[in-house]
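For reference, the structure is listed below as structure tokens.
Note that one protein chain is taken out, while the other chains of the complex remain in position.
Letters A, B and C mark the chains in the order given here, with residues in each chain numbered from 1 onward.
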Amino acid sequence: MGIVLGANQYGKAETRVVRIYRDTPRHEVRDLNVSTTLRGDFSAAHVDGDQSAVLPTDTQKNTAFAYAEEVGVASPEDYALALSGRLLEASPAATGARVAVDEYAWDRIEVDGSGHDHAFVRRGQEVRTAVVGRTREAVAVESGFRDLVVLKSTGSQFTGFLRDEYTTLADADDRILATSLDAAWRFRPGAAPDDWDASYLDVRGLVTSTFATTYSRALQETLYAMGRTVLEAHDGVAEISFSAPNKHHVLVDLAPFGLENPGEVFHAADRPYGLIEATVTRDDG
Amino acid sequence: MGIVLGANQYGKAETRVVRIYRDTPRHEVRDLNVSTTLRGDFSAAHVDGDQSAVLPTDTQKNTAFAYAEEVGVASPEDYALALSGRLLEASPAATGARVAVDEYAWDRIEVDGSGHDHAFVRRGQEVRTAVVGRTREAVAVESGFRDLVVLKSTGSQFTGFLRDEYTTLADADDRILATSLDAAWRFRPGAAPDDWDASYLDVRGLVTSTFATTYSRALQETLYAMGRTVLEAHDGVAEISFSAPNKHHVLVDLAPFGLENPGEVFHAADRPYGLIEATVTRDDG
Amino acid sequence: MGIVLGANQYGKAETRVVRIYRDTPRHEVRDLNVSTTLRGDFSAAHVDGDQSAVLPTDTQKNTAFAYAEEVGVASPEDYALALSGRLLEASPAATGARVAVDEYAWDRIEVDGSGHDHAFVRRGQEVRTAVVGRTREAVAVESGFRDLVVLKSTGSQFTGFLRDEYTTLADADDRILATSLDAAWRFRPGAAPDDWDASYLDVRGLVTSTFATTYSRALQETLYAMGRTVLEAHDGVAEISFSAPNKHHVLVDLAPFGLENPGEVFHAADRPYGLIEATVTRDDG
Partner (left out) sequence: MGIVLGANQYGKAETRVVRIYRDTPRHEVRDLNVSTTLRGDFSAAHVDGDQSAVLPTDTQKNTAFAYAEEVGVASPEDYALALSGRLLEASPAATGARVAVDEYAWDRIEVDGSGHDHAFVRRGQEVRTAVVGRTREAVAVESGFRDLVVLKSTGSQFTGFLRDEYTTLADADDRILATSLDAAWRFRPGAAPDDWDASYLDVRGLVTSTFATTYSRALQETLYAMGRTVLEAHDGVAEISFSAPNKHHVLVDLAPFGLENPGEVFHAADRPYGLIEATVTRDDG
């Protein structure tokens, strides 16, 4: 039974590409963190030390910068589509290329009630994400975000759960529900949106408004409701996945100090945290 | 020449206090990270292991939670004023108490065009800060923020600087200026604002709008301009200090690829970074 | 085409369990970060808000602490095996349980040339990892580590690579090779070691000594050599995977200052970085 190379891939991670659009006095900023990966037949590099099929990660970085100028950044998805195509083309040994882009949003600084032309403040909420996976035959796009921190100060319970001899948790009829939400949604082949930015904002809005308006009997139920809402509204979305740490807010016992605490003072705990992950998809039946 | 105890202090750091106001259906969130410190005559604890004068840091934590209920959190400054007073009162050996509060802002989630009553998204820009230093005789309040990330895509240069034999930097006539700004401003005794939240928002607005509208011949000049604007508008502010890492955005050389780069594609570098610090104050003369 | 729940799982992440063995004056410390996950038929919780099949994550945390006492922590693998069994038993709706354990190593503090009985310093190199995946039918164990930072100051080149029009990288005949290595190895069914701690130390030693003694014509070649060495020495290991960021050390151009730099002064760059991932496995043929 011999020893062989198994799955392998390589690339350049976290190239920080900032693209300024300055064709008019009203500038636009696209602020990206780009990671590229190639996979394919690279066994000579591993087994024999022969690099002749390896497009250097330094070249991948150069291409990431050059493509920000050559094709621009209409959206993270458009950019990743172009860049992944180029990398596959430039690397004959590769069978697949993956380009993952994080985008940091910037808002215009308010001056006298309107947004400034070329001064910006980083928005600092979620990081938008786009991942393009491309082979010689097909391409798949996943849009998403991570680290969107949301909280409901009421409208959430957790009761009626399974109990065993290690269970000490009491039912909670009214609790804080808070999470730092990650989400990613995949489009059906041929169903990509015309306007990736508009599509992103719409999905994000559906997720947050569903979070706000759905009574939660568990974080699981909330995730499912958010996913269902997105799939109902966006025909092109094949499925959506969530990863949601349950950021526990523990009601502080103030009774030793002669105080009541009617859902007003909480300790925001760091660790451990619940971690709930769910995909909502379409039934092929 | 004997060996003695010098300066010393102790306290509880980073108590994560979340206070919900729920007296009406339209809730409010104040989300704080509270650090308390006592200093004074605690040499018995150090030299003899005698803890009888030491108010435990656990008690300081309890008090931080209890005061969020008892006195509430009208603003981080009001809360820190009350908490520092209590800690000094409870600790006869202390000569001074310091309460430092970070606040994380939450926005209402938009639902059908208006903000929801009890669902929130963490704003995620700057962290607001308030520090109260209190002795038996006096109290000082410092308001501020940290990690406000701002960027100008034009309107900034850096030219005419001192050169020596290790200088390779070229003059830059038009560059990106970006920083993650920390600021803290101290009020003159007796000149505290009535409304700390309104005061905070106004200072923050002056800082960002000055950043936007002032042509910058160096980050130093920008800091000074921001400080002067604040002091001119707020008589009660005695001085303001800034700490501003110069987050370098390096124009990428695309010439090897046959491309021009007219201020459009930049590499956002991590380290090293310039670090500019300046205080703007009033002349007592 | 309906909307349905897809893949889902939930659990408690990052429970920080510290187990002290103090049966003799010479104490032992096992310092763990434990994450547990259950998957199975939890659709009622998602779709109907019915939690009756859900063992709370709080209970999973309690069990993690209780098992540190009841069964102890002979090794992270032994502990994870026991805990995963318990969680599956306690959760009838679950089809699988996963327990992932990080361990932080502590060394004894040296006093007069020998290790102290009950005073320790955190070793601070790699984090040891163990992951047990368990279903009703089978159990799989993966040992590993992450964040082992290693560097070779010579004995590494990168030459003869593929070039395209975006390539500017020059051949490097003698460079620094540095990485923060992650590794994970899976045992063949029935081939688990008797002594997990000894097995871990031996694999780790093979990896680092191979890194040291193998001339590197690319990080890919180094990874493959390390994997082959482990598989040759450990019959029970079915395969081993590596993830290795290429922490670039850039030779600084000192010529503008009239200085040579014969491989002596480097800039340790943060981002971007190469990221090389490879699995070495056994050929079933």
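Just so we're on the same page, contacts are C-beta pairs under 8 Å (C-beta built on N, C-alpha and C of every residue); 3 or more make two chains touch, one makes a residue touch a chain.
This structure is a prediction, so every number in the text was calculated from the model and none was measured.
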Item to check | Contacting the left-out chain in the complete assembly, out of C:V47, C:A66, C:A192 or C:A238 | outcome: C:A66
Checklist entry - Can you list where chain C touches the absent chain? => result 15-22, 27, 29, 31, 62, 65-66, 68-70, 106, 109-112, 116, 118-125, 148-155, 176, 205, 208-209, 211-213, 249, 252, 254, 256-257, 259-270
Checklist entry - Taking the full complex into account, what residues of chain B touch the chain not shown? => result 1-16, 35, 37, 42, 45-59, 61-63, 66, 90-91, 158-164, 166-169, 216-218, 220-221, 223-224, 227-228, 231-232, 239, 241, 245-246, 271-285
Next on the checklist: Applying the definition given at the start, please give the residues of chain A touching the unseen chain.
Outcome noted: 165-166, 168, 256-257, 270-271
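We adopt the following convention: only the chains that are shown with their structure count from here on.
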Next on the checklist: Tell me the shape of the graph of touching chains, choosing from line, ring, star, complete and other.
Outcome noted: complete
Checklist outcome for this item: Chain centres computed over CA atoms; the one at greatest distance from chain A is chain B
Checklist entry - Chain with the smallest distance from its CA centroid to the overall CA centroid? => result A
Checklist entry - If you average the CA atoms of chain A and of chain B, how many Å lie between those two points? => result 29
Checklist entry - How many angstrom between the C-alpha centroids of chain C and chain A? => result 24
Next on the checklist: Counting only residues that touch at least two other chains, what does the list for chain C look like?
Outcome noted: 166, 168, 271
